[in-house]
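Sharing a structure with you now.
Apart from one protein chain that is not included, each protein chain of the complex appears where it belongs.
Chain nomenclature is as follows: A and B, assigned in order of appearance, with residue numbering initiated at 1 for each chain independently.
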Amino acid sequence: MSATALVTVLELIGLYVFATSGALMAIQKGFDVVGIAILALLTALGGGVVRDLIIGETPPAAFRDVIYLVIPLVAAAVTFFAHPLMDRLAFTVLVFDAAGLGLFCVTGTLKALHFGLGAVQAVLLGVITAVGGGVLRDITARETPALVRVETDLYAIPAAAGAVLIVVAHHAGWPMPVVATGAAAGVFAFRIVAMLRHWTAPGAYNWRRSQPE
Amino acid sequence: MSATALVTVLELIGLYVFATSGALMAIQKGFDVVGIAILALLTALGGGVVRDLIIGETPPAAFRDVIYLVIPLVAAAVTFFAHPLMDRLAFTVLVFDAAGLGLFCVTGTLKALHFGLGAVQAVLLGVITAVGGGVLRDITARETPALVRVETDLYAIPAAAGAVLIVVAHHAGWPMPVVATGAAAGVFAFRIVAMLRHWTAPGAYNWRRSQPE
Partner (left out) sequence: MSATALVTVLELIGLYVFATSGALMAIQKGFDVVGIAILALLTALGGGVVRDLIIGETPPAAFRDVIYLVIPLVAAAVTFFAHPLMDRLAFTVLVFDAAGLGLFCVTGTLKALHFGLGAVQAVLLGVITAVGGGVLRDITARETPALVRVETDLYAIPAAAGAVLIVVAHHAGWPMPVVATGAAAGVFAFRIVAMLRHWTAPGAYNWRRSQPE
């Protein structure tokens, strides 16, 4: 399998697993079948749509190739019926979600560089692509976004690390197929270890301890 | 009255009634006059602005023709003074809202087809146009979007049905003025009946009943 085909396959898997996480949250919240489909689409497509609007590629990829809509809807349909089984598969879902995080931060960063954005901006756009769908899912479901909660295991930081690696490789001229695959795998592994060991980012530094936090 | 003039008139009515629903929610929530104006504008214009950003028509229609801003502000002003009367007119407002739903799903789908989007994408964009303003209204007012709640009478489904009809007619070459008018009326009727009979979409299917939902 070529590197390009690998990336495509991983991107489609990413759409599927992000959509599944959105559908599962909708079911937890007691949403109806319309809410399940909408939260699946929003989670899978939200990050990429925001990225494409920012770089000015309209309509966004999600509105040009129908596979971007079909996969999340299939994921929503499967979850609609299979969710009682999935409660036991919670960790498996998180594993796939971590794969999606790795892939989407890589493809988001590469797209930003391709459109001529600077290094820092490309990293930010890679992270937005990877985490944006989850934030929109949480806001719509009236959850405080997991992204910003202090008890969440590291999530944005692995994505940012992967995006930085892509930018460095881009400017250094390293072979991108190899680096992109490695970065996606590295973000995946970083996120998995962060979950297993419950690595969290610190809250605000307080050298005075004069007020509760 | 020509079909085009009819659509224009219905679109302006749609702006008015969606703005009214936003202003009424703002008053319910105890927002101030600024909040009332903002929620009215957001509800009336939100769906169309998101649609225009996605298809790449910038600035969105709402920022090109001042009537798009004047009508929601007039609706907000009327509601500001007349809201005690409107509590008795709640069903009337829902009737107008249903008219807006029908019209906006038709115009949104037609615009998406005009910009060359595929069939499935055009349906999605039609639904986004019809329901987007209400979702933004609910999120800003810290309500769980009615769109996704299980107890809500059918709302997105009539809009999706109307959008599908428009796409089929577009590809079959049926006379669009007739179909568009019929689709708007059909969505309106579908939504009204769904409200009167309290048709709701099902929650997630549970063949195990092993956990509460």
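Just so it is clear, a residue touches a chain if its C-beta (ideal position, glycine included) is under 8 Å from a C-beta of that chain, and two chains touch if they have at least 3 such contacts.
Everything numeric in this text was worked out from a predicted model, so none of it was measured.
The missing chain, though absent from the display, is touched by one residue of A:15, A:76 or A:135; that residue is A:135. The missing chain, though absent from the display, is touched by one residue of A:156, A:179 or A:192; that residue is A:156. Considering the full assembly, B:38 is the residue among B:38, B:99 or B:201 that touches the omitted chain.
For the chain missing from the display, the contacting residue among B:21, B:107, B:121 or B:140 is B:140, taking the whole complex into account.
Contacts to the hidden chain, counted on chain B, fall at residues 26-27, 29-36, 38-39, 41, 49, 53, 58-60, 63-64, 66, 69-70, 79-81, 83-84, 87, 139-142. Annotation for chain A: contacts to the undisplayed chain at residues 53-56, 115, 117-121, 124-125, 135, 139, 142, 144-145, 147-150, 152, 155-157, 200-208, 210-211, 213.
Note that only the chains that are shown with their structure count from here on.
Chain A and chain B have Cα centroids lying 29 Å from one another.
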